[in-house]
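First, the structure itself, so that you have it in front of you.
Missing here is one protein chain; the remaining ones are kept as they sit in the complex.
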Amino acid sequence: MGMSTQVPDLEFRRVIAQSANGALLSCYQCGTCTALCPLNVPVRSIIRGAQLGIKDMAVTDALWLCATCRQCEVGCPRGVDITGVIHALRELSYKERKVPGKLESALWRVYEEGTAWEGRKSERARWAEGLGVKTGVTAKHLLYLDDAASFDPRLQRISKSLVKILNAAGVDFTILGEKEKSSGDEVYQIGEEGLMEELAQSNIQSFKSVGAEDIITISPHSNGVFRDVYPKYGEVPPVFHYTEFLSQLLDQGLLKPSHTARGEGIAVTYHDPCYLGRYGGIYEEPRKLLESVPGVKLTEMDDNKCNALCCGGGGGGMFVESEGLRPSHRRVSQAAESGAEVMATACPFCVLNFEDGVKTMGSSVQVMDVAEILAGQVGNGDA
Amino acid sequence: MGGIFVFVEQTDGVLEDSSLEVLGKGKEISHQLGVQLVGGILGEGVGELAEECARRGANVVLAADSPLLRNFAADAYTEVVASMVKSCDPDILLIGATHNGTALAGMLAVRLGTGLMAHVVDLEIEPGTNMLLGSVPAFGGSIVAVCKVKKGRPQMATVRTGVFATAEATGQSGNVEQFAISLKEEDVRSKVVERKIERGTSVSKAERVVVAGLGCKDQLSLPMKLAEVTHSTFGVSRPLADKGMAPKNLVIGSTGSSLNAKLVVVVGVSGAAHFTSGLRNVETVVAVNSDPGAEIFKHADYCVVGDATKVVPKLIAELGGGRA
Partner (left out) sequence: MKLVVCMKITPKLEQVKFDEQKKTIVREGVENEINDADKNALEAALKIKDAQGGLVVVLSMGPPSFEPFLRLAVAMGADDAILLSDRAFAGADTYATSRVIAAGIAKLKPFDIVLCGEASIDGSTEQVPPSVAEWLGVPYVSYVSELEVAGEKLRARREITDGREVVETTPPALVSVQLGCNSPRFPDFRRKRWADKEFKLTTFNLQDLGFSIGDVGLEGSRTEVTGLSKMRSPERRKEFIQGTDEEIVRRLGQVIRR
């Protein structure tokens, strides 16, 4: 074993230090981040590479395994903006074309079809056919689906459930229909700035065109990019995740969840999606909504709220293959251990990843979105 | 001189199914028109194969035998087939639409200055004119254009695999003639330096097929096991091959094979036109898809709305295959 001499790339170090806004200075390499990471990303060593200017240590394939879940940040004793560093490194990696192929094809799809998810522009609003939903017209609220909930057959059930709930509560809302474009979360995660700018500007125009007071989202990932990225490009109306919005309706007595399909009670546990919990600070509202459904007995899993175990879907994770046991598999076991029959969550990516986990673990836990439970689907078996 | 000329492709001493199908259709047309059927075969040591073609309906088989023709090379094959065509002046020239066949056809059509109908799914003779009519799928296969050659001879067509029945031995045998070539080494401008052939069961000939699509996610072991317990051949929709998850010779649809099975179980395929056009000759189609509005259900006899990765294991168990 020989000793190799590495010469720091000072320009690389300068670029990252600048984009990461001082984050590199705070890290004292304790390794808590790596210990906490559910995706086995070597966080400490990546930051070390950036601190020293050793490019090979920092710009690696492992960068793309990060689901930007921020579990590391929760444990970091110095408050380092770790996801900021990861993002800066990804931007650089992307400029050098070191990006997973599937993510690159997602960029093309966003550009040509307005969706990162597989699907065609003209078919985006198919899920809403026959539901009599206002499309592209002025309304008080804009219901924004984003890609996954528009195109994925499993997730379209969530969209339909939410429409049912909003209609029953007499909410005046519109959708953008075929004109809706991807929020650009994946575009941001990859670091493609040019497309991000164009997309954000186009979406901001669309929001203006329906003159809505605010935007209701289904995916917390939409919230993330509208809140943290879009303001750079223009003014965005207030954005609420649907659990926040419905929670307000509940307080006003406008929401009347139906009975559970089964006569006796059903044990439900709630998983806090990273982008709703750690990013958005929303923990209580979804629980409140679940408890309002007659017959639902809420249980809590280990590692909940700000310590919730990431499903692996964020940060472009839905497009990246991961090897071995995913964290979503472990999470499904935790759900069963908490005594729950139903695992509730409020993010489309979580739903898909946990259903995958249930299949792999051979579990009998049923995965449902909060909206589906509110719409009276719980206890129905395959809803 | 007239007549039908069929290019018969062989790879490493095995006749391509596609060519045998075209030979069969060529025979049918030659009877209809009362003309000769000539087969052309190129390669090295193709004597036996030429005899085979003669037994399966060709009145004459022109065999060009040379080490230079051992492997397919578009330019060399175009040169030789063009000479064959010149020598017997056929009215119609048919080629099976394999990858090599389409390469040959494209060059030949320009060499001969004639019209070419590509990837036809049907061939007919126009009453009155006796011209060849080819049904060409377009726009992903949802639309069919009936075409004919308006200028040039012979009228050319490439034929999709699996559309016609294989030529059977007729009991009689035509004549095999050695076709002399004047090809030189430098005329063969592309050389095969490595090759690996993986021949499996032909999907287009199979009685039972299980087809997997994107809806199986990456759990192809499930539909493959289903194929095993139902004694079916395994096939895939195009996107799976494009992603490198299955070899191209298993592709069903407009860019692959047409199926002629009694029973086909389609799992996790949305049913775009380019795929469903491969199901036209299937007796019974069973489809499983998680999207109740999936196009595939319009082309199926028995429809199940459900997640392929959930339904298939249960089906395997039901059929006595144990846990998948």
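Read from first to last, the chains carry the letters A and B; within each, the first residue is number 1.
Throughout what follows, a residue touches a chain if its C-beta (ideal position, glycine included) is under 8 Å from a C-beta of that chain, and two chains touch if they have at least 3 such contacts.
This is a predicted model, so every value here is computed, not measured.
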Hidden-chain contact residue, picked from the options B:66, B:166, B:277 or B:309: B:277
Contacting the left-out chain in the complete assembly, out of A:105, A:205 or A:248: A:105
Residues of subunit B in contact with the chain not shown: 11, 16, 18, 71-75, 78, 98-100, 102-107, 109-111, 113-119, 133, 136-152, 189-199, 230, 242-244, 248-249, 254-255, 263, 265, 273-274, 276-277, 280, 284-286, 297-306, 310-311, 314-315, 317-319
Interface residues of subunit A (partner: the chain not displayed): 97, 101, 104-105, 107-108, 111-112, 120-123, 192-195, 197-198, 382
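Please note the rule applied: only the chains that are shown with their structure count from here on.
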Centre distance in Å when subunit A and subunit B are each reduced to the mean of their C-alpha atoms: 46
Residues of subunit A that touch subunit B when the two form their complex: 118, 126, 153-154, 359, 382
Residues of subunit B touching subunit A in the complex: 214, 290-293, 306-307, 309-310
